[in-house]
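Shown below is the structure under consideration.
The complex appears here minus one protein chain, its other protein chains still in place.
Showing chain A:
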Amino acid sequence: MALDKIGIAKRIAQEVKDGSYINLGIGIPTLVANYIPDNIEVVLQSENGLLGIGRFPYEEDVDADLINAGKQTITMLKGSALFSSAESFGMIRGGHVHLTILGAMEVSENGDIANWKIPGKMVKGMGGAMDLVASAENIIVAMQHKSRSGESKLLKECTLPITGIKCVKKVVSDLAVLEVLPEGGFKLLERAPGVSVEEIKEATAGKLIIKGDIPEMKID
């Protein structure tokens, strides 16, 4: 069965390495924070100027001056640091943030990502997405494998306006975990529980590379 949003978040949480600094995008990526194992210590970066994002505050502790990049009220963990937006994107561009997890509308087989604009619809802006995908050394995308109308979102080339090129390293979808190879192509690493290789083939319009037996994801 295809994974739900929480399943995708749980699988991505397994990719997180101890001691890393991470930026989580809005949506499924934000959920990843809930499933990082207790024995792993990471620092979450919020691009509006905070390292060390904590949980949501209790009602009586809500502080309008403390929000995340999704404009949600939050708390700070012990050891947090606050800084300006220029410093924040300096640490992103400078390669100090190890991992960026974000959503996508489309990903191409050479690692291009489109997630900011749909022609004909209201353009809301790219926010920090272009800076993040141009800079982080490791970029993992959380997404649905197919659109609601059943079309593949893992393509040979993106059809929507691009956010960044050749930047996505891994895709975790509701159907599969795939590595984007440097020479191009989606290498199938794992299947969602009960999802067949055939189903993934059918759902992937870009070049899909299948070698040997493809294991099922292990998700608690």
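Operating definition for what follows: contacts are C-beta pairs under 8 Å (C-beta built on N, C-alpha and C of every residue); 3 or more make two chains touch, one makes a residue touch a chain; residues count from 1.
Following the convention adopted for this analysis, contacts and distances are computed from a predicted model.
One chain of the assembly is not displayed; among "Succinate dehydrogenase flavoprotein subunit", "Cell division topological specificity factor", "Succinyl-CoA:3-ketoacid-coenzyme A transferase subunit A" or "Glutamate transport system permease protein", its UniProt protein name is "Succinyl-CoA:3-ketoacid-coenzyme A transferase subunit A". Here the missing chain is touched by one residue of A:Met1, A:Ile40, A:Val123 or A:Ile209, and it is A:Val123.
Summary of contacts with the chain left out: across A:Ala2, A:Ile22, A:Ile36 or A:Leu50, the touching residue is A:Leu50.
Across the interface with the omitted chain, chain A contributes residues 46-50, 55-59, 62-74, 82-86, 88-90, 92-93, 112, 122-131, 134-135, 161-166.
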